[in-house]
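One protein chain is absent from this view; the other protein chains keep their places.
Chain naming follows the written order as A and B, and within any one chain the residues start at number 1.
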Amino acid sequence: MRKFSWKNRSGLAAASGSGGGGRRVVEMKPLGALVLALLLSTGAISARVVADQTGRRVNLPDHPLHRLVSIAPSITETLYALGLGERLVGDTDYCDYPPPARALPHVGAMLNPNLEKIVALKPDLVLGTDEANRRETADQLERLGIPLYGVTAHTVEGTIQSVEDLGRVLDWEQPTQKLVAGLRARVAAVEKEVQGQPRPKVLFVVWYRPLITAGSQTFISNVIQRAGGVSISDNVKGEWPHMGLEEVLKRAPDVILFPQTDAFAPGLDEFQKLPGWRDLAAVRNHRLYFVAETIMRPSPRLIDALEEVARILRTVNSVQ
Amino acid sequence: MTLSPTRRNVLLLLLALAAALVVIDFGALALGGVHLSLGEVWSGLLGRYPGSEARVIVRDIRLPRILLAMLVGAALAVSGTGLQALLRNPLADPYVLGISSGSALGAIVALWIGGRMASATPLTAFVGAVLTMSWVYFLGRRAGRLSSYTLLLAGVVTASFLSAIILFVLTLLSTRDVRGMAFWLMGDLSVVTDVQIRFLSPAIIIAIVALYAFSKDLNVLLLGEGEAAHLGVNVARVETAVYLLASLLTGLAVSVSGAIGYLGLLVPHLGRMLVGNDHRTLIPTAAFGGAIMLVLSDTLARTAVAPAELPVGAVTAVAGAPVFIYLLRRTSG
Partner (left out) sequence: MPDPQSSTIQSTAQAAGELIADSVAFRFAQFALSPISLKARAGELTAIIGPNGSGKSTLLEILSGHLKPKAGGVFLDGQNLHALSPRERARKVGLARQDTILLFSFEVQEFVRQGRHPHLGNSLFESPEDDRWVAWALEKTCLQEFAHRRVMEMSSGEFQRAVLARTLAQRPRLVLLDEPTANLDIGYQVEIFRLLRQLAKSENFVGIVVTHELNLAAEMADYVVLLQGGNCLHQGKAEDVFRADLLSRAFRTPVLVDQNPSSGRPRVTWVAP
């Protein structure tokens, strides 16, 4: 099941992982001016052309953005956290947090939202992420005259910056800054606490049949890093590498984390019986913990997950 | 080459193949992310130095995998052999009758329902296989009897239909679950419990032996249903039995290891090149050949991109395709 990477093909560097979020106004080169003139002359209701976090050009409408559609659960959460929930007129079937989001009109799934439903909601702006959504959706909406603004976030810092960016795009600077400051403070608090502490080795199990872990490019790895641990799958190639149990055994993780989701609820005692798993020190010592699923969602709750992981690692440290 | 099917030859063949398998198993036990010496493998197997890394690796991680690889490889290869005779089609493989799709759908439904069900995927996968098997059997009958032609069509149609449903359900799963499912669809031997091995071993071995008992009937069946009937074969009974046994073998294999392709298609052909078409020598060759191939493929999957692992179905496909093309050129040349 492949989706196109959101990375802008012309090479305008997408801010993946490097924390380079923020609006960049396109330089008015002669060609750019011509394009802009053409765009304006075709009657597109755009006054500002900005580059979103993925580097894609977006034609933002002139008037205030009061009708928003979100096609990613992380964005839905973020908007509510910013206090912009009332501007949301539609979200996906999977937007489950906070509870009011479930009552909104749904436009389908993240990979293939129902374009007709989006159009029917007459949004001023649609918001998506490069991880959950496809570039094709953005292109299609653009053809229908609906702008889509994409955010990217692959780290904790990137997540905070994308929150900032959203606030800027939606002219909501002040409340955003307040929220972001709070998030940054919490992160700083965690960092201060883990400074000087030993770093437990962590195995994060995305899936266990077969074993799929998180690579260095993921949120998970970054969260673990900042929460004071070190992920043993960091130097394995790929975003979601399929590691062998022997390798895990060799790297001897101190603690194993699982995401708390519906589809993944092995009894932790099951691992005591699985050959290979049961030989891991972490399993024998019952250092198996569930972590909120939000560890994979680039929304403000990611910081909650960060704090949760930090708590777990603190416990592990204190026992050892 | 044709190996004359006498009792003596079959016994010699079994001994030779078993010896080869044992040697390869030892090699596989030694190789991996951590390379062990044969001495360490031996002491690991015997259980000396409890708690040592070698013992854990050998007994708890590699040995179950290798056992599973042998069972699944043998099951798929023998199933393919039986189906090629049943359908009188050298291109038949265990998945052409839709069983792997049914099994995958069973697994994916468990994942979709989520919760504790997600751990029960081997069971739901097996149920999916059995249901598909029954359905295709029901469709494949004509005038009260299995007709190879109708069976093949029924299987192909069912497989396509189920694959479409699988793709649809995949869109309903979250992307993370899809990743897990994708690996399952490509085959994976890394998850096996003691219980599974203890259940699978007798089931697969008995099914293979039972299929072997039909060897001489399968030989005659290759000549055509009419010919076989005139030579005294109870065609309806043999076809039903072979269908059930081959499907059972496939269902068992696929429910624990996902869809590992090419083995069921290739190994019988390789076997034919080695010992000929007589099923009395072909079935043992296919069984051991399949075991050997899968152990080799799995070892490669474990070591080629260490510390990461490849899905073993990808290895059999990537290695299998060129071998198949080579066979094709050789036989048509």
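To be clear about the criterion, a residue touches a chain if its C-beta (ideal position, glycine included) is under 8 Å from a C-beta of that chain, and two chains touch if they have at least 3 such contacts.
Keep in mind that this is a model prediction, so the values were computed, not measured.
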List the displayed chains that the omitted chain touches in the full complex. B
Listed residues B:50, B:202, B:226 or B:322, member touching the removed chain: B:226
Touching the absent chain when the full complex is considered, from B:7, B:35 or B:329: B:7
Check the options B:48, B:142, B:198 or B:216 and report the residue that touches the missing chain. B:216
Which residues does subunit B use to touch the chain missing from this display? 2, 5-7, 10, 88-90, 213, 215-216, 219-220, 222-224, 226-227, 229-234, 272, 276-278, 280
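Basically, only the chains that are shown with their structure count from here on.
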Nearest whole angstrom, what separates the Cα centre of subunit A from the Cα centre of subunit B? 40
Enumerate the contact residues on subunit A facing subunit B in the complex. 1, 94, 109, 111-112, 132, 206-212, 235-238, 240-247, 249-250, 259, 261-267, 270, 273-276, 278-279, 296
Residues of subunit B touching subunit A in their complex? 32-34, 53, 56-57, 59-62, 64, 111-112, 114-116, 118-119, 121, 170-180, 182-184, 188, 190-194, 302, 305-311
